[in-house]
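Every protein chain of the complex appears in place save one, which is left out.
The first chain written gets the first letter, and so on, giving A, B and C; residue counts start at 1 in each chain.
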Amino acid sequence: MNLSGIIGYPVTPFSQDNKQVELNKLGDVIDVLLEAKVDAIAALGSAGEAAYLSEAEWKQVAEYTVRHVAGKVPVVIGIAELTTEQAVRKAQHVYQIGADAIMLSPFSYYKLSEAEIFQHYETVASASPLPIMIYNNPATCGVDMSPEFMLEMVERIPNASMIKESTGDIQRMHKIYTLSDGKVPFFNGCNHMALEALNAGATGWCTAAPCLIGDKPKQLYDAVKQGENEKAKELFYRQYAFLEFIVSSGLAAAVKSGLALQGNDVGNPRKPLLPLNERAQQRLQGMLEGLA
Amino acid sequence: MNLSGIIGYPVTPFSQDNKQVELNKLGDVIDVLLEAKVDAIAALGSAGEAAYLSEAEWKQVAEYTVRHVAGKVPVVIGIAELTTEQAVRKAQHVYQIGADAIMLSPFSYYKLSEAEIFQHYETVASASPLPIMIYNNPATCGVDMSPEFMLEMVERIPNASMIKESTGDIQRMHKIYTLSDGKVPFFNGCNHMALEALNAGATGWCTAAPCLIGDKPKQLYDAVKQGENEKAKELFYRQYAFLEFIVSSGLAAAVKSGLALQGNDVGNPRKPLLPLNERAQQRLQGMLEGLA
Amino acid sequence: MNLSGIIGYPVTPFSQDNKQVELNKLGDVIDVLLEAKVDAIAALGSAGEAAYLSEAEWKQVAEYTVRHVAGKVPVVIGIAELTTEQAVRKAQHVYQIGADAIMLSPFSYYKLSEAEIFQHYETVASASPLPIMIYNNPATCGVDMSPEFMLEMVERIPNASMIKESTGDIQRMHKIYTLSDGKVPFFNGCNHMALEALNAGATGWCTAAPCLIGDKPKQLYDAVKQGENEKAKELFYRQYAFLEFIVSSGLAAAVKSGLALQGNDVGNPRKPLLPLNERAQQRLQGMLEGLA
Partner (left out) sequence: MNLSGIIGYPVTPFSQDNKQVELNKLGDVIDVLLEAKVDAIAALGSAGEAAYLSEAEWKQVAEYTVRHVAGKVPVVIGIAELTTEQAVRKAQHVYQIGADAIMLSPFSYYKLSEAEIFQHYETVASASPLPIMIYNNPATCGVDMSPEFMLEMVERIPNASMIKESTGDIQRMHKIYTLSDGKVPFFNGCNHMALEALNAGATGWCTAAPCLIGDKPKQLYDAVKQGENEKAKELFYRQYAFLEFIVSSGLAAAVKSGLALQGNDVGNPRKPLLPLNERAQQRLQGMLEGLA
């Protein structure tokens, strides 16, 4: 498996009472992503509200995703657990159901030391032969990993082979590139930084945006890869306010509201998360119309 | 129930293989706290590694604590859940088993807006008649609540009646005091800020320190309340390096290592958390000897 | 000379056209401070707008202050220069005119390393036999000095004998106290932290507040020193909103507006600094009336 390009993130649809996962609607969202020409599907990331699912629901979503994608593109499954034991259990499950890669982030109550994080990655990685994408997202996970440390894990943990960077600091990518001589693939996890990430050598862009704006992220990716600078800049700035909006509003809430506006009701995010308020919905509606 | 003074936080003992809670050892730790003259027991806070327990374990610890304390002092139970539904379920349980109060904090993957936090508190509070202590600890929970917002919750949510502040910023306590005319009880959750918190009008000090240093926290509390300034300052500075150490080392790891050094083996913290390394253990040993 | 208690900071009055220092009005402000029972006068600090004066004006203010105070209390002169050479020249001047101590802070365009700061302090200190108060105020000076580093300077630079801490972080004071075994005198430079600073062992409180609220800061100082905890707490909370206001509004602007409200017009702060706007003036008026 070779991961690159646009990695699309589906949201996880819930029933009206917020209590059940709606798998057939998840299928619809995955289809939207595939039509948007994503190069892979990554379920159970931030956009997928993985942190808010029971273990049983989590497994349902993972299994359904693999089955529904059916090999059309690679499937990545996100794992972000507070205990190593729980993460190991999920890593084993992900392998058993036939997913292609694991996106692994620490998740913390107590701040974790590098020794603790390393042990966590090593233990989880050894529980499955799948390639591991090291995912750094301190804003949601409460732990920040330096480029130096992540590259050390890539070197010392056999199947840890990729990095996803979501701090929003482009310098991290420059460090990953220069320290690894451009050899360790890294992915952009910060939507409104896509232009510079791709220009800086990112192998791909992890994004839920194609749930709402079709293949525009893919067009941007292609323009950069083909050296069409002016076109890339123009495509990026057309999407910019939208990309910034879905991040600052909370990805799950924003994408779910956007899908509803497009006639694709997938329920609300799970409480305490709230759907976008009316004013934010109107802003989003305006942006979606401008991009249609 | 009237909460004040030293609120003691037990750690949660685990078996050697890290897989089981050891309830009889939990009883020993609670006894240590009671001998240290704590005015209440608060289980399942940070020190208790609540975030790392399964739901079944969490309930075991809550029930055992209430039973073991047996009314000698009030029992507070901490709740910090990612979903409102899960927090409601635990709040109902806490009431059913006869605890005296709930310490409620948000816990977040996505950053939460004030509307989301308010709704969370309101829903959980209405699920049980117990008094709610609003607990603000952004370093672990990923969400910061301003004094103004917490006081608004105290005013608008009937059983939300107390605040625990753990940001480490003494100005928050000054704001709580002045904005509420000194009428809303607040508790200090930052060990190495105990002297100024008590002088600023804190009703109590929430701490796991008595697990290791007996009634020294209680002595400090008494000295401040009796206006013995010089004595309070001296008591505080004697404990200061220790208090700062257990916070910066991670409470659960530090207290568990300290108990082991005192011949009271309660197992390791749960992975990915690691026990103190040898050098840190030696530092802790030195501090405990100096305080004995 | 033994510095302790309330160190009063006069503002520097300007003419209506903002172009000249008004020395006789400076005398009036100093008299207000002396009537407020300050234990020392510190000219040319933040409140004195030292950073906005020409060298000639700066010398005028320094000389006039020493002459006007006339030995009633010690006089401290602040020095915060971008170049070491200029700071040396001022330190020599301060000694020649008979001041009692120098309050020395780095001031930076480029961030300074500890080696650069150390050399600066050492060179300036050796240019005059006066005692040096090391002044840490990163918000205005752009450089932060750790307790450890400042204590190292106290140890290695003969006349560097005191510390003024203005970060607003009470832990810095705890560190200074414990690391020096309570032997290095430190002063509080953060008005709305006065209660905890004094309780933590601060030798004095550096403040412009007595320009406007008489001996209330002195009363608070005395209450803490006499172990009257409840009285100290009450005195502090009565002043708290005012103390917080003058800091957050900019000391020079706030104190000058307050003096004008009290019939003591000392001109505006120097541009680009602006006087308080009308709404802020009204808030200040209300607070001054409440404290009268």
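FYI, a contact is a pair of C-beta atoms (placed from the backbone, for glycine too) under 8 Å apart; a residue touches a chain by one contact, two chains touch by 3 or more.
Computed from a predicted structure; not experimentally measured.
Colleague: Looking at the whole complex, which visible chains does the left-out chain touch?
Modeller: The omitted chain makes contact with A, C across the full complex.
Colleague: Could you tell me which of C:Ile117, C:Met150, C:Ile176 or C:Met287 touches the chain that is not displayed?
Modeller: C:Ile117
Colleague: Using the touch definition up top, pick the residue from A:Glu35, A:Glu55, A:Glu155 or A:Glu228 that touches the left-out chain.
Modeller: A:Glu228
Colleague: Out of C:Val11, C:Ala252 or C:Met287, which is the one that touches the chain we can't see?
Modeller: Candidates C:Val11, C:Ala252 or C:Met287; residue touching the omitted chain: C:Ala252.
Colleague: On chain C, what residues meet the omitted chain?
Modeller: Spelled out for chain C, the touching residues are 18-19, 46, 51-52, 80, 82-85, 106-113, 115-117, 119-120, 123, 139-142, 250-253, 270-274, 277.
Colleague: Under the stated touch rule, tell me which residues of chain A contact the chain that is not displayed.
Modeller: For chain A, the residues touching the absent chain are 168, 170-171, 174, 177-178, 182, 192-193, 195-196, 199-201, 224, 227-230, 232-233, 237, 240-241, 244.
Definition applied: only the chains that are shown with their structure count from here on.
Colleague: So how far apart, in whole Å, are chain A and chain C when each is placed at the average of its C-alpha atoms?
Modeller: About 52 Å separates the centre of chain A from that of chain C.
Colleague: Would you mind pulling out the distance in Å between where the CA atoms of chain A average out and where those of chain B do?
Modeller: 35
Colleague: Taking each chain's centre as the mean position of its Cα atoms, how many Å separate chain B from chain C?
Modeller: Roughly 38 Å separates the two chain centres.
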